[in-house]
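Left out: one protein chain. Kept in place: all the others.
Up next, chain A:
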Amino acid sequence: MSTPLLSQGTPPVVRKKISDPLPVRILLIGLTLLFFIGFVFLPLGLVFAQAFQKGWDFYLEAIREPYTIEAVKLTLTTVAIVVPLNAFFGVTAAWAITKFSFPGKAALKTLLDLPFAVSPVIAGLIFVLLLGSRTPFGSWLGEQGIKIIFSTPGIIIATLFVTFPFVARELIPLMEAQGRDEEEAALTLGAKGWQIFGKITLPNIRWGLLYGMILCSARAIGEFGAVSVVSGHIRGQTNTIPLHVEILYSEYNFTASFAVASLLVFLALTTVIVKAVMENRFQKNSSQH
């Protein structure tokens, strides 16, 4: 069969960008740069300067100190538990909000932002009030030998709460933009719910999901306020990295404090770099419809 059908689409039109006058651009770029130097580069540089003030050996010693190692372990454990759980909750929430219509949907969407709006200290207090040993539920748990507040589960729960919105907020706009067409197509082709999710929905959202998980990790590593309230600051047991930094600092052990802080900076930089790489891929992927 000869085929006249293969007409190709027209190539995309390249538009010339309209730009602001040069002085305006210089001013804006200059201001941004100045702000960055003053508020980001300088303080970050100082962290490292302080950390290495007493030399490389002292730095290593501060980091190898058992309490520091315990704090790193606790922080990483928290991240390892919180991020997968919030990825799951986030996908569930985003799925429910974008693929179904039900009463109270708008309210649910708004409430998702609550953990961002509430001060982390209050977030911590909520769980102390809910699960502390003086509350009925908390004392019942205590009788069962389960300790939540002032121990690792409390830290995990508080971090879960604080970092809950990241994944869902990343996915909702994405899933809304993608619509339900592909899922409906899969449905008419005979796919079951889990097949549709695994073969269609998940591959479509995977970059957004990973991106949300990275943001979630960054926040889980750095969370101070909520964790501070529920942790009890027991060295070697319930101290995360940010809490450990604070303790060292309040003991006037500045160099050690900054050495540990530099670990946090290092973790933060890593997530930012991974995020940038992902963002690049994410945009490339979502632009090819």
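Criterion: contacts are C-beta pairs under 8 Å (C-beta built on N, C-alpha and C of every residue); 3 or more make two chains touch, one makes a residue touch a chain; residues count from 1.
Everything that follows uses one rule, which is that contacts and distances are computed from a predicted model.
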item	value
Hidden subunit of the complex - UniProt protein name among "Sulphate transport system permease protein 1", "Iron-sulfur cluster-binding protein", "Glycosyl transferase" or "Phosphoribosylformylglycinamidine synthase subunit PurQ"	"Sulphate transport system permease protein 1"
Residue, one of A:Leu76, A:Ile126, A:Ile200 or A:Val274, that touches the chain absent here	A:Ile200
Touch list for chain A against the chain that is not drawn	1, 3-9, 181-182, 184-192, 195, 199-200, 203-204, 288-289
